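With one protein chain removed, the remaining protein chains of the complex are shown where they sit.
Labels for the chains are A, B and C, by order of writing; each one numbers its residues from 1.
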């Protein structure tokens, strides 16, 4: 399926304080590729993304027990894309997760980082990735060991840059502290969750990192597992054919916060509908554009099971400039979760 | 021979201040593998250990003139174990020891470290070891040369970590001094002898290292060459079929300390018998559990010539929690060799 | 075509504060090789240069979309020159420029430096270049990333030295600042334009760099696109068969400065004719010798489409010593563009 004619021009952003450029929208393999999406569909999605100007494909050793890397690697070969036109990332921490012995096949020890990278590159059938992430912080392995091991991957040409995912701000600062002390390369990017409903980490906790070490962000769940698309405005249907795993996320939310809070949240999201309508865009596009409006976001990672979904999401790129200060203020009023500004001086 | 049903769950510990996890019980090739144990028995032992959750196998270039590395490498291939599920260590210092020209084939020069590592990996038929040890201190080679050479092995991917064996505390501190000065990786682990009869090095001399540089310990002879198993409670039988080399160790002890002292020691060990009986464990299990009770011990290295011995020893893991402060105090009273506490402040 | 009998001995100069020696005249592939010069002519030119003592051949990934590297590499193979007798340089920044996606295939990110180097070496069919240049400054990529990436090329044996082209003095100083801070290798050479008409950058702006970091210069356009050869003394002929691209340069000049200024410049250049005649050399030789008279110039890069042109230019080497202080002063009087001396103390 060819890209629609009204597809906007993709925009590219530097990945934090680095010279690497990534498309504002990137495609991730979480849950979908190698998982509940069949391989033919995966190929179709990756092609639609590439044809839309997406150059950044995100994976992890743990996604679908390693199968996500395999199928994404196959797509690259299948379409004969040039390696230098792509930005490929994967993540180490969980091992291949399903069935493997967790001892030494998990975490950020030098052993798992080196063994995990070799295994990921073999699955991807690539010589190197552009960005290798620490998928979680490992609070039992000394930070110095982890920083050294990621630099080993860079020095041996297996990765060009490294980053973190789901780390706390002080952990990122510690990693930079060791990198600086030892003359090594620090993590250029963090991958947190970021969307209209989850703002504190990106807008408050990380605020000083952007200035001090130039952390870039590739954010996941920009649509909050679909909640912000508006498709649950009448609640979650009982017999939804919707992917079981996503429902599980929402059920987890229920368990933690209660159904009542959930319904309040849905009501709040529904108030965003008229704003999207006024701008002539879908609620998804509004949510995605809102994420991209944050200049610290280098790329918003979307998941997709069809080319249509990808084209739909890419349209959000054109909506970014529509988000005027007035509209952003109106959205803040509805969301009522804007973190306080970090006071710099007293 | 399959593991017995009552085999306890293996526990894993971090190897000092590193992210590498080793089984509390590890299997060493000293004297046995490639030596007086035939290869089929070696394979059986390694399989029994692996099936018991042992992930850490210890070797040295000098063990049986290099044959220990060969047979342990064969076992890994034979059973198709995944490399990432194993922690393999070997040690450099003595060369292959039997018949080789000692000039430059011994010690911790850059030459022997680099040439010895290549030879060990070839014998093991592996691409890398997890831990490479300096088997002894080399007081003639400058420490800086040794620290640089072990880092060379790590940088070239032939080893993931390095450690020391039979070094003095101040030598370990000197190695760290050069590592720090040059931004290199220091030794994460020391391998000393440690058991109820030999406590001073581990409990007194190394006390400050644990805090300052996070030295982990893999200890050998946890049963003091079998003395602590209680099997010599009536003395050493004249025509013992017991491995000749072990007897030689004990004879050496006699020469240094005299038969009278030896008999005193046996009497002392015999007093531990009722404590083991009260806990419902063997004397060996008591001795091994006592070693593992020390939180600075990452792993106790056992030697074994049969699967039964391995299962027997692994049972000690479950006995560790039985060693209450009261029981430990009672044992200290019998051993009468508890080193003084290191006074931290005056 | 064999070198003429009166060809002077080539001279060699150190490339800035390095131990690498380059011929005073070097041959560049810009516009010509792989471009408007046919390959047989390129081979002939390179042979004439080599036979004249030229050891330095300059290229760039962008020259003729990569074809310049291909044909220059073919010449090296064709004539069986020994690699150690050659100094080969290429430049990274623009990608292969014609038709390639500019995202990540341009600039001085770690990604493009590593991917671009591999692609250049493949086109050149060489294992390494002697000098790899940053073809332009990249003001969006952090300088530290760029300095580290060029050092990665040196550490992995793909290049022996690195340099810059068309950088400002403060950018070169910044690169050295990061190199010094991190214990890395700084850029030894800058490649600017330098000729009688363009003096400020080399004679004023860079003045302190020569002393502080020892920057060497390989200069391009020593004849100012042919203007200084005197062949346009009567203006640019309307139907010139002269290479279209060079005319475009001059037309660009017109657009920026106006035809009147251009005619003034031609009149000024014409005043150099009698000086050349007095010395018994061509106007080209005078202009080239004048560039080489500057001791900070390591090599003047010429372009040529025939062996004759090369021999003609090489003759300038013998003219350098003819440029006495008196003659240089006379030339300064005509050019009227001598930058002020950098005052060192007040």
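Some observations on this one:
Everything below uses one rule, namely that a residue touches a chain if its C-beta (ideal position, glycine included) is under 8 Å from a C-beta of that chain, and two chains touch if they have at least 3 such contacts.
Just so we're clear, the structure is a prediction, and the values are computed from it rather than from any experiment.
One chain is not displayed; in the complete assembly it touches the shown chains B, C.
Within the complete assembly, B:142 is the residue of B:142, B:258 or B:333 that touches the hidden chain.
From the options B:16, B:34, B:65 or B:107, the residue with contact to the chain not on display is B:107. Checked against the hidden chain, the listed residues C:157, C:280 or C:325 yield one contact partner: C:157. Where chain B meets the chain that is not shown, the touching residues are 101, 103-105, 107-112, 114-115, 119, 138, 140-142, 145-146, 148, 152, 155-156, 182-183.
Contacts to the hidden chain, counted on chain C, fall at residues 12, 14, 17-21, 23, 55, 83-85, 87, 130, 155, 157, 160-161, 183, 185, 214.
Heads up, the rule we're going with is that only the chains that are shown with their structure count from here on.
Superposition on CA atoms relates chain A and chain C by a rotation of 90 degrees, given as a multiple of 5.
Chain C has its Cα centroid 45 Å from the Cα centroid of chain A.
If you average the Cα atoms of chain B and of chain C, the two centres end up 64 Å apart. Of all residues in chain B, none touches two or more other chains.
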